[in-house]
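Only one protein chain is missing; all other protein chains are in place.
Up next is subunit A:
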């Protein structure tokens, strides 16, 4: 009898040796004359266990990880094809504490299904949302999204339904759905994982958005640093088209929608929505002044919905289970679930989808298990290169857009990068300015010039030159960048700089202020 084995094709698993593990399993199975079928699934999100190999047994799928190619012989000897005991055996992956604590909606299928299989997607509840969307019609879809309370998961947290309604109401001969998959923030990988592990979900979400606003064409704009995600998406688009789920008359309905995957070229600023649109048009990725909003004049000056991957992949669930069901999760004005990414110097890094409201401390210390080095945690940067460094004494902060904003921090795309006590906060502050100067599109002065001046100021502070005066200038500069920049790159770069400075003033050679120690 053929035994089915799952070995993830997620980029993280591949980078940890999954392809070599597949070869080793095939060779060992051949030698044992045991027919095996290897399915390349996405990742479950327990990334410290990658490559996480799963064997289908009578009791269900049994996981082993992290498996290296040189572990395969001992796994076969231990009878892992029947779920045999081995030091790498973790039991059923879904019962692992890391998984059992989560509320998985967007990532419900990720790691379970074969991402290239349309049948698998259907068998696991795929296209239920679209089917219901077709019965509701455009206005009904937007109403459902409104009820869900869904806010843009890219970082800005703008209500998705309002954006959709604006585009739906706009009159034009052509409208677009653009998916912002330009996931450039360090510490984030949720977009990548879902594109590699459940690409049909994004296709379904974009199709529903298209029907809701009357758009017939969609683009996924992703990064050249994500070749595996691009392959997976392109393959899924092809399969969806072959199954009549993209193109004219989707699923036999009167609606038509098709899409393409486009690749950026290493410019971080193209994650900003208007820069992304210019890049898609074949221009320099410079930020546009708003208004006009993309909802009125977006891609090629046509009304455009531009949403993050995680916003669009939440949509099929909202439609399938109803907006109220989704809104039941979360706290305050942050409704639903957030796929949180725990990364950096952390013991159990991975993807943790949960309702809003969980505290940063729970995420870093309980779920993430503290640092990988075993040293005390010093701070966590939340929200990518433009996110604040949150010190441990603020770890009671709940994951909620407003709660973070109140502490001069941001959730952003939900990435948490953990640092141990060795982190040099001066260096991190300098890096934030340096990154901004490298990636600035150059359109507005506070960002273009300010970031360069910021690097120079940090160099002087690090060198111990007139520290107090330079810190005052830096604070002033940050204020100018915050208020005067055209987009979040220049506008939010001050967050990591000021948070590092205010929470760890002694490292900058300034006396610790009372309020910072609170």
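Definition applied: a contact is a pair of C-beta atoms (placed from the backbone, for glycine too) under 8 Å apart; a residue touches a chain by one contact, two chains touch by 3 or more; residues count from 1.
Here is the rule we use: contacts and distances are computed from a predicted model.
Undergrad: Looking at UniProt, which of "Phosphate transport system permease protein PstA", "Formate dehydrogenase subunit gamma", "Cytochrome P450" or "Electron transfer flavoprotein subunit beta" names the chain we cannot see?
TA: According to UniProt, the chain not displayed is called "Formate dehydrogenase subunit gamma".
Undergrad: In the whole complex, not just what's shown, which of A:50, A:71 or A:144 touches the removed chain?
TA: A:50
Undergrad: With respect to the chain omitted from the figure, which of A:158, A:300 or A:393 is a touching residue?
TA: Reading the full complex, the residue touching the unseen chain is A:300.
Undergrad: Out of A:39, A:170, A:206 or A:346, which is the one that touches the chain we can't see?
TA: Reading the full complex, the residue touching the unseen chain is A:346.
Undergrad: Among A:263, A:363, A:390 or A:433, exactly one should touch the missing chain; which is it?
TA: A:263
Undergrad: Residue-wise, where is subunit A in contact with the chain that is not depicted?
TA: Residues 11-12, 14-16, 47-48, 50, 183-189, 191-192, 224-229, 260, 262-268, 279-286, 300, 341-346, 349-351, 372, 381, 384-385, 415, 417-420, 423, 428, 431, 435, 439, 441 of subunit A touch the chain absent from view.
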